[in-house]
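Working notes for the structure below.
Only one protein chain is missing; all other protein chains are in place.
Labels A and B are assigned to the chains in the order they are written; within every chain, residues are numbered from 1.
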Amino acid sequence: MSAASQDVATRNGIFARAFIYAVLILFAVYYLLPLYVMIVNSLKPLDEIRQGNMLALPQQWTIAPWLSAWSTAQIGVQPTGLKPYFLNSVMMVVPAVAISTILGALNGYVLTKWRFKGDNIVFGMMLLACFIPFQIVLIPSARILGLTGLAGTITGLVLIHAIYGLGFTTLFFRNYYEAFPTELVRAAQIDGASFFQIFRRILLPSSGPIIVVTVIWQFTNIWNDFLFGSSFSGFNSIPITVALNNLVNSSTGVKEYNVHFAGAILAALPTLIVYIVSGRYFVRGLMAGAVKG
Amino acid sequence: MRKFLMSTAAIATLFAAPVPLAFADESVEVLHWWTSGGEAAALDVLKKNLEGQGVTWKDMPVAGGGGEAAMTALRARVTAGDPPTAVQALGFDITDWAKQGVVGDLGEVADKEGWDKVVPAALQNFAKYDGKWIAAPVNVHSTNWVWINKKALDAAGGKAPETWDELIVVLDKMKANGISPLGHGGQAWQDATIFDAVVLSLGTDFYKQSMIDLDPAALGGDKMVEAFDRMAKLKTYVDQDFSGRDWNLASAMVIEGKAGMQMMGDWAKGEFLKAGQKPGTDFVCIRFPGTQGAVTFNSDMFMMFKVGDDKKAAQMKMASDIEDPGFQSSFNVVKGSVPARTDVPDTAFDDCGKKGIKDLAEASTSGKLFGSMAHGYAAPAAVKNALYDVVTRNFNGELDSKAAAAALAEAIAAAKG
Partner (left out) sequence: MADLTTTAPRAVTNPRATLQDLLPKIVLAPSFALILIFVYGFIVFTAFLSFSGSKLLPDFSTWVGLNNYVRLFNHPNWITALKNLAIFSTLYIVVCSAIGLALAIFLDQKIRGEGVLRPIYLYPMALSFIVTGVAWKWFLDPGIGLEHVMQSWGWESFSFRWIKDGKMAIYTIVIAAVWQSSGFVMAMFLAGLRGVDNEIIKAAQIDGASTLTIYRRIIIPLMRPVFLSAFVVLAHLAIKSYDLVVAMTDGGPGTATWTPALFMQKFTFGRNEMGMGAASAIIMMMMIFAIIVPYLYSELGKKK
């Protein structure tokens, strides 16, 4: 019941396997290093960081930087820590991810299973949209948000993020559905199933893996966005990245690196959790797909 | 997946108690980049003062790039037709915004409180546009300071240098003593901060001609070559890992005695004080050798935007509170800078602060108070950054002194056009 290509593996020799493990572990170290630097230094008093050796374990362990980053560090004029900004980000990310994912799935479905003249041009244009540098859309977007009365609101941020995520979500779903057997769609159609019925009953149930990939991608990008967040939010809709940036980017003040690192990890927790939790989902989704096959 | 997302949302809701927002009748929305540590805490004093008068403070902090991120956000806000009440801004940026016709008029408060008499004329050039007050200055930073580790100075003869040659002697001795003489961070604005002082040390007239008047002859002339030679000389006293270092880490090197001195604006004092050091006993503050009596300044101001009549009263209250002598004193004691008003008593300040206040008043009356090029008070952003490019390339060895002077004249001419 294992995935197909794994069967190739069974013919590897012991040395080859040792080599593979060595490479995999080496890369694990590479990926973990910055996280190690961040965690270790977030648990040190500031004096110890100033002394140098950033790879060393703390001589004096402390969780004070974490508490400070969460609830007492200065973010703007208020010593609130990052805590209040979490909710803003969640309220922005969840609808934006949902909207762009649903639209992307529908677009991918149309572009592969209901093809029409010029569909490739439409897809190509949507794909190219992924590449637009966000800095250039800032001013005109602001104008539109201003005209629609959405400036400085979470709704406005959701709208902008959803729009600029469409290119990617469409790409992901389109590529995934491309490989989905069109015979099934055709058969369902002959049976009289409607456009949405086919989507809901036939494509959606096997879309688990690509939904996970899309959600991960969108969630991460939107959660980590700074440019839109800082430009289009109002005083009561500031997302966490902007708050984190405010925490770490003091212009002429003392830089508390331990608090910065703790804050960075705190701000990244939701994305980290999405990765770890849905990473498992990802495999399970794949397995389920394989079982059905 | 949806279930998962919902549970995330639920967890986040649990942890995140939203900031309670009491909506008073009057409010100010303030865009600024004083977002962390002492400077944010200092601004909180202003917020509390306003709240005492029934004005709600809606905080809109955006840090990064010395205000660049905040200015980016401001463009979006103004384009959307929804500008904040007050925006922290610097120098020529204020003038540039005023030209767009989007700023307010503080005349009412300024006339009543007599700002014209107590704010130095050099600051008024920026806080006023077309004869009208448009911004309320908070403080004056001066940028031509040198911060010296007292022990390292004692080991190098004990006498604070007063001329360029004496400076070189001290730096050489520090080098011989086995420390890195100059603590410096290789970021364009830090390089340019030293460059300001170096140009000023070659004469106040030369500073005015080259940095303020942007005279091509002065920018590309022999004296500028000499300025770049001095930069090259200073480079030899910097440790090899200087590139990209944050300024406060360079301060830390001086505090710990790894480096002898740092050439940096007065905000560096906060780092020394925070480390428990005392001016005079642990560290010494002097003007950059050869620039005594002159001051290059950088002043934080709150630029006021055109707002609806309902917000106007709150805006005026905020402007008035900023210029309140009590606030000017308490804010600047924390921030390391000196008050923007010349009539604020210096009693609350330490020795370096007292000296700063005295120097500012003297320079202002003697006509030796100049806007800092490195901090946007000598020329508009395009010119300032063109200078950054050349100075930092020279300091990193990409251009020799002659080529740098020529490139400076050329780059500034291009940026002006």
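We take it that a contact is a pair of C-beta atoms (placed from the backbone, for glycine too) under 8 Å apart; a residue touches a chain by one contact, two chains touch by 3 or more.
Just so we're clear, the structure is a prediction, and the values are computed from it rather than from any experiment.
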From B:Gly52, B:Gly178 or B:Gly244, residue that would touch the chain that is not displayed: B:Gly244
Omitted-chain contact residue, chosen from B:Leu31, B:Met60 or B:Val78: B:Val78
Residue among A:Met126, A:Leu157, A:Leu203 or A:Ile238 touching the omitted chain: A:Met126
Option touching the unshown chain, where B:Ala155, B:Val307, B:Ala381 or B:Ala406 are the choices: B:Ala381
Interface with the undisplayed chain - residues on chain B: 65, 68, 71-72, 75, 78-79, 93, 96-97, 99-100, 186-188, 239-245, 380-382, 385, 389, 392-393, 395-398, 414-415
Touch residues of chain A, complete complex, unshown partner: 2-12, 17, 20-21, 23-24, 27-28, 30-35, 37-38, 52-55, 103, 106-107, 110-116, 119-120, 122-137, 139-141, 144, 163-164, 166-168, 170-172, 175, 177-186, 189, 194-196, 209, 213, 220, 224, 226, 241, 244-245, 248-249, 257, 260-261, 263-264, 267-268, 271-272, 274-276, 279-280, 282-283, 286, 289-290, 292-293
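Methods note: only the chains that are shown with their structure count from here on.
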Between chain A and chain B, centroid-to-centroid distance (C-alpha), Å: 37
Chain B partner contacts - residues on chain A that touch it in the complex: 50-51, 73-80, 83-87, 89-90, 94, 97-98, 138-139, 141-143, 145-147, 151-152, 211-212, 215, 226-227, 230-232, 234-236, 238, 242, 245-256, 270, 273-274, 277-278, 281
In the complex with chain A, residue positions of chain B that touch it: 1-2, 4-5, 8-9, 12-13, 15-19, 21, 29, 32-41, 43-44, 46-47, 57-67, 69, 72-73, 75-77, 79-82, 141, 246, 248-249, 252, 256, 265, 267, 270-271, 274, 335-336
